[in-house]
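Read the structure below first, then the notes.
Every protein chain but one is kept in place in this view of the complex.
Now for chain A:
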Amino acid sequence: MSTLTAEPRKTRKRASAPDRVSVLYDAPGPRARMRNTVLTVVVVLVALLAVYVMVTKLDEKNQLNADLWTPFLRGDVWINLILPGLFNTLSAAAVAALIAVPFGFVFGIGRLSDHAWIRVPAGAVVEFFRAIPLLIMIFAVMYGGSAVFGLTVTPFMAVVTGLVLYNGSVLAEIVRAGILSIPRGQSEAALAIGLRKGQVMRMILLPQGVTAMMPAIVAQLVVLLKDTALGFIVSFEDLLNAGARVLPSNFNNIIPAVIVIAIVYIIINLIVGAIAVLLERRSRRSRKSSAQPVVPPGAVVAPGSGDISAVD
């Protein structure tokens, strides 16, 4: 059986993604190895051709001219134009996260309440904000704030409010799933020794649930961080604004600017994503909790791959 694959048997048992994949093809013999080498060469050639076509196309439009790219080597460009945008992006994400996490706990626990007058409104709020696009929330806060309440709404406030309502609702679902993932015996035992419902939640369910939901919460924070870029549409001066408005208006280099800004976003998100994976491993090993780590709602997880990115 397992001798047909290149993988040793003991790693197959873990059924983690790369190992399971090898079951789709035999360990290559001499002919298959030859064919794979030929195909690899073909793929590399096609990829190189694609890169060549892209480069010539960029060159035709003078996008590879040095003066479009050299601004990124200058310290003052970073300090004056890019880093303020990055700072705004990170502060919007931080403020939104700090409000969204408590929001998620309140509404997640609210949805599990025994009282219908708490459970139903909490559920309605969560389902409503999860079902509508974040951007129309941001527009609504932007225009509604001044039209209805007479407030001056800054783009920062609109973006943060939208992010809190949407991500808070998703976090509420994660919190609910985290608490529900704890075996029922835990709360039954707690009730049996005479704890009240609030005490069961506070002393038994939440401490174990937090371990289980932590990776999914951090994965959702990647989504939150990415969604701050929506602020661009309402003229929030964030990192994307720096890349797509400020830099091009100075150097007329939209393509280089967007590429560099994308790299900054990717690096930040990979770091936060790596934290989520670390927490997931720790949580899986943890003996402090009887629950397994939960996944973000709607997310798909390859079993054992430790890859928990939220769908967005």
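We adopt the following convention: a residue touches a chain if its C-beta (ideal position, glycine included) is under 8 Å from a C-beta of that chain, and two chains touch if they have at least 3 such contacts; residues count from 1.
The working rule: contacts and distances are computed from a predicted model.
One chain of the complex is hidden; its UniProt record names it "Glutamate ABC transporter permease", one of "Glutamate ABC transporter permease", "Probable tRNA sulfurtransferase", "Copper resistance protein CopZ" or "Alkylhydroperoxidase domain protein".
Looking at A:Ala177, A:Ala229 or A:Val294, the residue that reaches the missing chain in the full complex is A:Ala229. For the options A:Ile132, A:Leu191 or A:Ile275, the residue in contact with the chain missing from this view is A:Ile132.
Which of A:Leu24, A:Leu73, A:Ala116 or A:Ala192 touches the hidden chain is settled by the complete complex: it is A:Leu24. Considering A:Ile99, A:Leu191 or A:Val258, the position touching the chain not shown turns out to be A:Val258 (whole complex).
Looking at chain A, the residues touching the absent chain are 1, 4, 12, 15, 17, 20-21, 23-26, 28, 32, 36, 39-40, 43-44, 47, 57-58, 61, 63, 128, 131-136, 139-140, 143-144, 147-148, 222, 226-230, 232-233, 240, 243-244, 248, 254-255, 258, 261-262, 265-266, 269-270, 273, 297-303, 305, 307, 309, 311-312.
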